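Below is a slice of the complex: some chains, not all, each in place.
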Amino acid sequence: MFSALFRSFQKSLFFFMFLFSSAHFLWADTINAGDTAWVMISTALVFIMIPGLGFFYGGLVRKKNFLSILMQCFMALGFMSLQWACLGYSLSFGTDIAGFIGGLDFLFLKNVDSLALPSTGIPHNLFMAFQGMFAIITPAIIIGAFAERIKFLSFCLFSLIWGTLVYDSLAHWVWGGGFLHKMGTLDFAGGTVVHINAGIAALILTIMIGKRKGYPKHISSPHNLPFAVLGAALLWFGWFGFNAGSALAANGIASNAFVTTQIAAATSGCIWALIEWIRDKHPTMLGSITGAVAGLAAITPAAGFVSPMNAIWIGIGAAIICYIFVTIIKPKLGYDDTLDAFGIHGIGGIWGAIATGLWASTEVNSAGANGFFYGNPELLWIQFKATAVTILYIVPVTWIIAKLIDKTVGLRTSESSERIGLDLSEHRETAYTTLD
Amino acid sequence: MKFVVAIIQPDRLHDVLDELENRDIHLVTVTQVLGRGRQKGVSQVYRSHVETGNLLRKIKIEVAITDDFLPNVLEALKVGAQTSNIGDGKIFVFELDQCIRIRTGEEGPMAIGS
């Protein structure tokens, strides 16, 4: 959406203001309480997605690794917040340098004040905080790929470096006035920046770190599905802020994003369960929540650009494609993407990016563009290119970061750690006591 | 003295306890266990992961009794636990050497009963 706002200004005058602060008064938009209220609560909603993700993932691993998942989510919340305030925000949203990265104008939140962000009605520091939650959740999504076998230190290092080199770049390209934005890519709330990005990185890490001991034969079932359901509920709840908050205002575009989010998630959850019902005779709880999350990932880039009815198609597509991927293709390929971070977020995100190219419509959002079904095949091509370009960037950079960590600290815990469980071996804690 | 261990279906517990009570056997110890037997469990599917589910939830009941109560206990267990479906479980009987009531220090048959 931010990209869209920018478009409406034709030239990226926004970043000029920091160079020519004398021009500031030109941009002296005032803070709108309604928009600010909405973006504040949206920020809180995206926040709650992070523990939500912890419970979603954590309920699915074995008891002995539950805390390790929660801990990774919580620590990401910690250090990525700091990374974002000190460096990341500036890299993402600082004055554009060659379309590739942001300048250092916002280092340590310099110049990030409580005044209205140009062309919006919300304080600049609120925009920073809102975007910051995205920078936290993206590396947290990757946790699903190497769950139950990563060294905690490696996780921290990887997230910090990857967050800086990969996430911050992509955020800049798409939302911060970078080249993808200039190319006309539509990504309302982070299909490319968040989901494709995390999904692809997840795939690389899952391959590099290798399968869990005992996979696939001797791996137990999800240890606590209700916690996974709780997590999915918090994710869905928070996703309203994620998507509708990306309008940066409480207006019709936000409400449209809200509605499409609800519809895509509902559809995808239903369809996934339906497929299981037909194929296995039994719809499952895990299937429903998996489908819902796939639908949410897929609608993310499209939320503010497509109509509610088209969100149904996006939801159906997400369920079918991710289902096939996760239950048929993945087992064939044989890698152990523990919690399907790639299968859901990566695949769902790619489908969402393409689907935006299919169903986007300027009737829904005049700052957007028309897609394939609205007479503009061009957009599909742009979306496709943007997806390809980002993947081409993510793969090698992620690979190098992970390899470097693997060669130095080592990505994977020792076999005995894995056997005992990461909770005890990495954190000296157990999730549940047996007796008292 | 005998020590009877029975593995039964979880939903038969209340009936077994009732039957034991009817036969004047009030003291039992119950444990939650998992059993692998002839009964084939429902195979669970979690995304791509299939769990053959051959470890099924069962209940273990332990009763220490004097020899003369043995037939009663066996009867109670059979009546209470039998559904004639696979998975009904087993009864194991052991010789019990000694039995002490911690509270009083009583030993043997004195200690075993209620």
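Structural remarks
In order of appearance the chains are A and B, and numbering begins at 1 in each one.
As a working rule, contacts are C-beta pairs under 8 Å (C-beta built on N, C-alpha and C of every residue); 3 or more make two chains touch, one makes a residue touch a chain.
These numbers come from a predicted model, not from an experiment.
This complex, considered in full, has protein chain stoichiometry A x3, B x3.
The rule we apply is simple: only the chains that are shown with their structure count from here on.
For the pair subunit A and subunit B, the distance between C-alpha centroids works out to 51 Å.
If you check the complex, the residues on subunit A that touch subunit B are 60, 216, 219-222, 276, 280, 282, 284, 286-287, 290, 326-328, 330-331, 340. Within the complex formed with subunit A, the subunit B residues making contact are 44-49, 51.
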